[in-house]
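Every protein chain but one is kept in place in this view of the complex.
Take a look at subunit A:
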């Protein structure tokens, strides 16, 4: 893993950045919801953290990640265990999991929304999925998020319209709990990598993708982002990582995940 690539897409950069999330996780169930997130988890499993466990999104735990998209008729997926939906909760509630989801809204407290937007709760303007497993995920295990279009519609000014996850809003801290128990890791966007380790758990810039400015982040975030003294440039994918990604995504579905599939280094 040592030859930095010079030619890579932003999607590939985001996959590699997200894959970093799992390096020190050990043997956890990793779930990447969405094509880029799943490729990131698969890449990590094949490179930096072979301890990762992953499901086939149906009912089996795999010892080798499935490629995304249509697979040849003679493809044999490498099951190592069964994990139907009822058993997922047993694992989730034990904390032995790290999920990267793709919420529609994220607020200053790190709270996320996939349920509904606008209007009021009885009559939302836009009904989405529902809270799904987000409440349990957020209070039981590590969570990261990916945002393909960093903007004020996602990083909203106020609180999420439906708060689906526990975050760092002091008014919502349950009795007897400490925010140290909430394992919110990183947010990977098309502009950079962020975490909530700023002052008072403020969202802060960890790294910016090549060519992205601090001003652009500030302009596109609905709340104040902490700007640390030093900001790294997001590490370029290596040729070895790109080779693994190509093998995991033979139909190049990753090229369809971001608008116009921009290059990783801005022109």
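The working rule: contacts are C-beta pairs under 8 Å (C-beta built on N, C-alpha and C of every residue); 3 or more make two chains touch, one makes a residue touch a chain; residues count from 1.
The rule we apply is simple: contacts and distances are computed from a predicted model.
A.B. asks: Given the options "Sarcosine oxidase subunit alpha", "Glutaconate CoA-transferase subunit A", "ABC-2 type transport system permease protein" or "Acyl-CoA dehydrogenase", say which is the protein name UniProt records for the missing chain.
C.D. replies: Hidden chain, UniProt protein name: "Glutaconate CoA-transferase subunit A".
A.B. asks: With the missing chain put back, one of A:58, A:180 or A:215 would touch it. Which one?
C.D. replies: Result: among the candidates, A:58 touches the missing chain.
A.B. asks: For the chain left off this view, which of A:24, A:122, A:200 or A:230 is in contact with it?
C.D. replies: Checking each option in A:24, A:122, A:200 or A:230, the one touching the absent chain turns out to be A:122.
A.B. asks: If I consider the whole complex, including the chain that's not displayed, which of A:5, A:99, A:142 or A:162 touches that chain?
C.D. replies: A:162
A.B. asks: Considering the entire assembly, which residues of subunit A contact the chain that has been omitted?
C.D. replies: The list for subunit A reads 56-60, 66, 69-71, 82, 84-86, 89, 92-93, 111, 115-116, 119, 121-136, 138-140, 162-167, 169, 172-177, 182.
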